[in-house]
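Let me begin by handing over the structure; questions about it come next.
Note that one protein chain is taken out, while the other chains of the complex remain in position.
On to chain A.
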């Protein structure tokens, strides 16, 4: 097991470095120039070109791309991801500052999504082709089909503007910031993000459980005299949740993509908001730093999925 984990981590480091190269080159291959982006078009005048050139030299953007990469890589291995072109703040500081809110939002959303998807999927599978199953299918397809930003706007309209129950933006009210206050800000974005991923997840739970319910060992359990509830809970469910580990782990990065959008809608001070601004300003170091964080998240989730598999399924032996 330890050897497996160490080997996987080594492989992941190589993948991680390759991702770094890819993102670094792609960002610079995109049209546009970060220095020009800083100057409002109206302010462009005679002599601006000289200033732009000097700024480019200052930021190291006039060097060949590979030289830039080499310089960045040597810094990056020491943990220095460079500084934002715009705010001049170190990228790692900017990201870590934003990491907390995003992790809070995503973990709450993940919990909500599992709490909805697993029970609903079980009920839909056990009572398949009944009204409950169809209702669950309609709900799943509904949240899959409606974009989460739209749900977000509708929710703000209803719960913030009409009913006035929940705040519409930010993570805390100015001068407050207690747990309860943060919770009130968290409910809407987390619920919508969770609901969006609960849709497909419910379908997976249902499908996986239906497959298991027709398995031979389920019939064996019934032939032993086990009651239907016990057959589902003790036999079929455990087997059906094994493939779900992978689905959930793969889903986490997708959820991050959803979070990026919802953070915009709810002005949630997370990494998504930072990333969107960085892209629109062509703030290279921040974009690359964000991409590496996401890549790390994906790789870690995959590794955790493999380990969880080995823990849950006795048939999987990792060596």
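Of note:
The rule is simple: contacts are C-beta pairs under 8 Å (C-beta built on N, C-alpha and C of every residue); 3 or more make two chains touch, one makes a residue touch a chain; residues count from 1.
In this section, contacts and distances are computed from a predicted model.
Per its UniProt record, the hidden chain corresponds to "ABC transporter ATP-binding protein" from the list "Predicted Zn-dependent peptidase", "ABC transporter ATP-binding protein", "Cysteine-rich domain-containing protein" or "Xanthine dehydrogenase family protein subunit M".
Shown as candidates are A:221, A:271 or A:286; the residue that touches the absent chain is A:221. Screening A:7, A:127 or A:238 against the full complex identifies A:238 as the residue touching the chain left out. In the full complex, chain A touches the omitted chain through residues 214-217, 219-228, 234-235, 238-239, 242, 312-315.
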